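Just one protein chain is left out here, and the rest sit where they should.
When the chains are written out, they are named A, B and C in that same order, and each has its own residue count from 1.
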Amino acid sequence: MQITAEQIEKDLLRPIFKTGRKYLVAVGLATSLVLAGMAAFGYQVYTGIGVWGINSPVFWAFDITNFVFWIGISHAGTLISAILRLTNATWRRPVTRCAEAITVFSLLIGGLIPLCHIGRPWLGYWMIPYPSQRGIWPNFRSPLEWDFFAIATYLIGSTTFLYLPAIPDFAAVRDAAKGLRKRIYSILSLGWQGTPRQWQRLEIAMHIMAIAIVPVAVSVHTIVSWDFAMTLIPMWHTTIFGPYFVVGAIFSGVAALILAMALLRRFLHLEEYLKPLHFNNLGKLLLTMSLLWFYCIFAEFLTTWYGNTPSEMAVFWENVRHNFAPLFWTMVVCNFVIPVPILAMKKLRTVTGTAIASCTIVIGMWIERFLIIVPALDHKFLPYSWGTYRPTLVEDILMASTFGFMTLLYLSFTKFVPMISVWEMKVGLQPRGGGILTTEAPGEKRHGLVLEGPLPTDVEE
Amino acid sequence: MSHKWGLVVDLDRCTGCEACVVACHAENNIPTVGKDQAAIGRTMQWIRVERTWEGDFPNPKVRFQPVLCQQCDAAPCEAVCPTYASYHTEEGLNGQAYNRCIGTRFCANACPYTVRSFNFYNPQWQKPLNLQLNPDVSVRSVGIMEKCTFCVQRIKSAEIQAEAEKRDLKDGEFTTACAQSCASKALVFGDLNDPHSEVSRLASSSRATKLLGELGTKPNVTYLERGAWQDANNG
Amino acid sequence: MERRNFIKISALTGVAATLDACRAPDKQLIRFIPEDNLIPGIAVWKPSLCTLCSAGCGLQVRVMQGDAEVVRHGKQGVIKMGLAKKLEGSPQNPVNAGKLCARGQAGLQVLYHPDRITKPIKRSGARGAGQFQVISWDDAVKELTSHLTALQASKSANVLAFLGRPLRGQRRELIEKFLKAFGAPPAVWYEPFDEAVLRQANFLSFGHAMLPTLDLARADYVISFGADFLGAWNSPVAQSIGYGEMRRGRPGRRGKFVQIEPRMSQTGANADEWIACKPGTEGVLALGIAHVILSQKLAPQSAGTPAASRAGSQIAGWSAGLPEFTPEAVEEQTGVSSAVMMRLAHEMTLSGSAAAVVGGAPLAQTNGLFNALAVNALESLVDAGRDEGPILGFTPEPPLSNAGEPAAPAQASFAGLNSFAQSLLDGKAGAPQMLMLYEANPIFTAPPATKIREAIAKIPTIVSFGSFIDETSAQADLILPDNAPLESWVDSVPESGSFQSVISLAPPAVSPLHETRPMTDLLLGVAQQLGGDLARVLPFTTFDAMLKAALLPLRAQSGSVTATTDDDFWQSVQTQGGWWSAPAAAGLKSAARKPAATPADKQAPTALTAPEFAGSAADFPFYFQPYVTPSFGDGSTANLPWMQELPDVLTTAMWSSWVEIHPRTGEKLGIQQGDLVEIASQAGSLRVPAVLSPGIAPDLLAMPVGQGHENFGRFASGHGANPLSILAPVVEHTTGSLAWAATRVKLARVGGPEQAKLVLFAGRMSGFPHEEEPR
Partner (left out) sequence: MGWQKWLLFIVAGSSVWVLAEVVSRAQAAGPTASSQYVTSGVFTPAHATAASAFKDFLDLHPEHPVQPIAFTHTVHLAKRMQCTTCHVGVNRGPDAQIPNVTFCMGCHMVIDTNNPEIKKIAAYQARREDIPWARVYNYSPSAHVRFNHAPHIRAGVVCSTCHGDMTKQTTAERKVNLNMGFCVQCHKQKQVSVDCATCHY
């Protein structure tokens, strides 16, 4: 059975125009989580950040764990879709939009966390370089300042990267909608008419963005790793953190993407579009990342163990044997022991299989971020000042609310934008694969696509 | 002539009496946090006396070591502050501009000595305990990182006094609150740029070491190691 | 969290309210006309005196102008007044030479304590229920005088009792004169850790019924038998100053210091060598060392000096060379190896100058006096006769007519308290009917076995002059709050710490913050009102007049003040913070051991007595040693937040009390760091968290004194337990002093860390090797 262009449009635009009960329940749940998070944050601002469990010496814990985690998640999307786009991997088409949306939203959440985590959030704007009567500028030597710029750049870049390919789809919605919605989508589609000129420009812009976003994405997580690597703290001060964080980021990002795709497939009934093939391919990528991740953590711990510096070994043992050992081994199980067999066996690399593996990986990677931060902090150089950390309810709520926020944003996004790129799917229907028409074809003005020739080969089961 | 303030801690003289801790409380408006907060490691003292056990009964050994901000020349805390709240002053101190602090707590994480205290809440004084607060030092509020300043208010007031009298600062003219209270003279404060000051003399002692000196933070606090009996050929 | 919180809200809220609030005048208290003439922002240094322990250190108070909420003329308002901001040691004072300890620094919190009683109050509920009503000073004074007049009228002045903390100086003089002229019995001066045993021993050995002064700055070798001289014993600041010099003050010479005690104190932690001996056998060990010195003739030159013979003659068998105390015999009794004893004897005698000093737990045994005399004899043997003079001497008494070293030691304070309690419990005629209470808290500091709580409950009228509600003053019927020391005329005659005679004295450093009145002025006023003998003996209206009259004769003496007129002299004494004699020359220092008095009756030499303990070793397997911490003393400074939050120097515990247990003992009984344990003696039991410490003998439990207050304000109540509450009322045999280290206890784990709530500053540090994981 072949999908027609009309079917594609109908299937993919459906969620925008029809709202189901399950959807509303999900939004309600996510909203209540977000509201609880806002209340918790308000309480924290009102009374002081002492409502968290952080203390001396563990000054960072859940906050920065969530920050690194969400910034990590953000690496799936743009990076994958950019690379796949550049390598012209045609199976990517249904995947890119989901992935890019994950990027933008998790980056947004990740970027908000540092603002919430500081002791005086109302002064967070001091991170921004602007001329003031005080005559002071931010400290450009600070990795936090680098973070600010890296995240801001990446956010702008990935938003653009998400927006550009969505323009033709906005136009499609515009054409299908009426009333206020039509007006909104008219604005969003920026007057898209689907002329070959516009197609050409879009193609060029997307290529430029795809090329530009890859180094930005790699640098962002490298820079996040420098928050740690640039200090002297045992087990933070290591050169492997740059690649290690990027690997971890892609690892967790791909896992999050698979999870999101599995959920979309189930609830938006996109079985025809998100096929086992995609999960299979992403599963292979995930397997590679899992092995790479394991290699990184092995390299990190091996060099520590071999170097045998007392201050580092204190943290080392804290991780693998003492207080944090249960978490550490859970992490290894979640990130390696469970996913690798699942993903390595073709039989198990199904939609369900990859979703299960992704689920454990997301959990495992959260723990990994936590274990990078907390054990190192509570076992700094002077044993006299060693401490412990227990999260409080406020921190738990805030963490849950980041997931709620992500869900809410993602759910809202499905309401406004087709989760699978309509026009790209249509392009997929035509023979030359990813080719865009370069000749003027006035007869097919709508979305500017001329559909002709045999079907592409990569859409088969 | 610019100054370079330094402190020498003679571990052979230190008795662990902690008079310095209370003196610092009084001088620098450091609040007490109460039992519950203390239990989760949120005390605010700028100086602590570390106690280390070695060996076991019947021959246990104890070492006391006062640890305060080391006022490093290559301070890990300064580089990481995004707002320059933690910065290097003209006189070589690790300054902490409270009003500039937004509370990222990055400096405290980066500090290998764990000597920075954070205001997790607004500090509280049961009235009229607040009448004791030193008007020369600001009272920090919630979300602000603080730490030993080498009693910068005393440095400033001595400098202003010397300027008014049109003279240079004299060694021993003023000292930090901790050093002033120290009965066994284990703490000696002064100008390391003045080759004749007592602190310069002691800092060049053969017993001089730096805390975690291998990290390359170049502290301006010098520790003089404990000696043993009949091992007193150097002072 | 907080009632009034720091709020910064988003720009969306309250814009209108904000702009409105710009013009709204704040709710304002009345402002009173300032009483002192201070320039804002400029600090003035005023002399004062630390009263938080008996060392009598001189203070310099940093006073600056500030706004204080006060009550004046019956109205609440704000006044610009001089406020004490910081305490430093007085550089001129010979005792502390510009230095101050942790507790002394916290004296500010006594002044500004939120629990201070701000007005005279009268009991309104049942006794001890804590219900009081505020009364006016006029009524309060009237009530006090009427009670006293009634006693006088009924010719039963002898039923007035006065219970206070031992004082030295004119304040004591005033109280004693008052009582004597009134016809009342002498005051009961009570402190749990009185030094009666040591005073008695020093009187017998050296002819001075005083605590010793150590010239550590000159010492090359010091052996301390339990004396926590860097912590809380005697005059810690003066001793710490000397200790610093002993260690590093003389290039090329670093004195050695050996501490002998079964529980490592802060002082022991600083020692080059720490030796644990069995509790109560310190005297035996001292004589063991003396035996080596005598038998090997290591110090032939000193054997014949008068001091040595005097101190030695107190010990049975001294002249015969202590035949009973062979190193082997001593090793068996003390647990200290004979090789160590020999080595110590050699090291001591080979050093340039050496001293042996005793204090603390060895004296708090049933054989405390023997221990003290034995160490004194050793001290005489090694110290006397050296060219530079002895390290251990005595502070000369100031040449005042009414002060002057007692010819014989005063009665042990525990004995005094006991007979006071007994007379009440017996209910005989002549038992106290009215009690004046001043800075003593025996209900907390005396073992419950004395039944002091029950005894005090029997007194019909109790008047307290204390600044705080504590366990004892909570029983009072009338509380007339005294000024804080920084608000009062203060004086003290330090018993030790200097080789000059010292009178510390200072005018109030700041004006009174609350509606309190100095107890001294109050007594003088009452004396005037009662008239008769009282008015004649105490012809002063204010305490400073009395101080002035007492000190003026010193103008003729050579000392720190030279003045031509009495007024000049008095002025100089005030600005200097006291009077002291000219610094002692080196020769004079050696004279500081010249006996001031000889015992009236020839006392028979003391023979070896073994320590006895309350409780059998079978039922109560552990020795129990309460110890005084530098922070809390006898518990009277437990209400200061700075002291509560000061990590204990060895255990790093805060806001709690604890029991120190050796890890091996803990292992045997299944006790881990932070567990809740129960300690039981014959006299009672208590529950505290356990701290495992390598610096304690496995058969000993040690616990700090000061916590466990049930009713001592918001910062002290409800933290920890009071070790004094399980002490058996055992006394030192000769002096009747409380033998607080002579109770045996048993130990059991009763709960985990959640119940114990131990707060340790030193994080999760694995403190000692066997707790560390194999790595």
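Quick note on the criterion: a contact is a pair of C-beta atoms (placed from the backbone, for glycine too) under 8 Å apart; a residue touches a chain by one contact, two chains touch by 3 or more.
Computed from a predicted model, the values in this text were never measured in an experiment.
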Displayed chains contacting the withheld chain: A, B, C
Omitted-chain contact residue, chosen from C:Arg72, C:Arg127, C:Arg664 or C:His733: C:Arg72
Selected residue (touches chain absent from view) among B:Pro128, B:Gly190 or B:Gly227: B:Pro128
Contacts of chain C with the absent chain, listed as residue ranges: 1-9, 13-15, 17-23, 25, 28, 30-34, 39-42, 72-73, 77, 79-80, 114-119, 121, 130, 132, 134, 514, 714
Positions on chain B contacted by the hidden chain, ascending: 84, 87, 89-91, 93, 95, 97-100, 122-130, 136-142, 149, 152-153, 156, 160, 163-164
Touch list for chain A against the chain that is not drawn: 21, 24-25, 28-29, 31-32, 35-36, 39-40, 43, 46-47, 122, 132-135, 393, 397
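By definition in this document, only the chains that are shown with their structure count from here on.
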Innermost chain, where centres are averages of C-alpha coordinates: B
Centre distance in Å when chain B and chain C are each reduced to the mean of their C-alpha atoms: 30
Centre-of-Cα separation between chain B and chain A, whole angstrom: 44
Separation of chain A from chain C, taking each centre as the mean of its C-alpha atoms, in whole Å: 66
Residue list for chain C, restricted to those that touch at least two other chains: 1-2, 5-6, 762-763
Contacts with two or more other chains, residues of chain A listed in rising order: 47-48, 50, 57, 120, 384-385, 387-388
Residues on chain B engaged by chain A in the complex (per definition of touch): 37, 40-43, 48, 50-52, 67, 76, 79-84, 87, 100-106, 108-110, 112-114, 116-122, 142-145, 212, 215, 217
Chain C residues touching chain B - in the complex, by the definition given at the top: 1-2, 5-6, 41, 64, 66, 68-69, 83-89, 96, 98-106, 108-109, 111-114, 230-231, 236-237, 240-241, 243-244, 247-248, 251-254, 256, 264, 266-267, 269-270, 272, 274-276, 513, 630, 641-647, 649-650, 652, 654-656, 662-664, 693-698, 714, 719, 757, 759, 761-763, 767-770
Footprint of chain B on chain A - complex, ascending: 47-50, 52-60, 114, 117-120, 123-124, 126-127, 136-139, 141-145, 148, 227, 230-233, 377, 380-382, 384-385, 387-388, 390
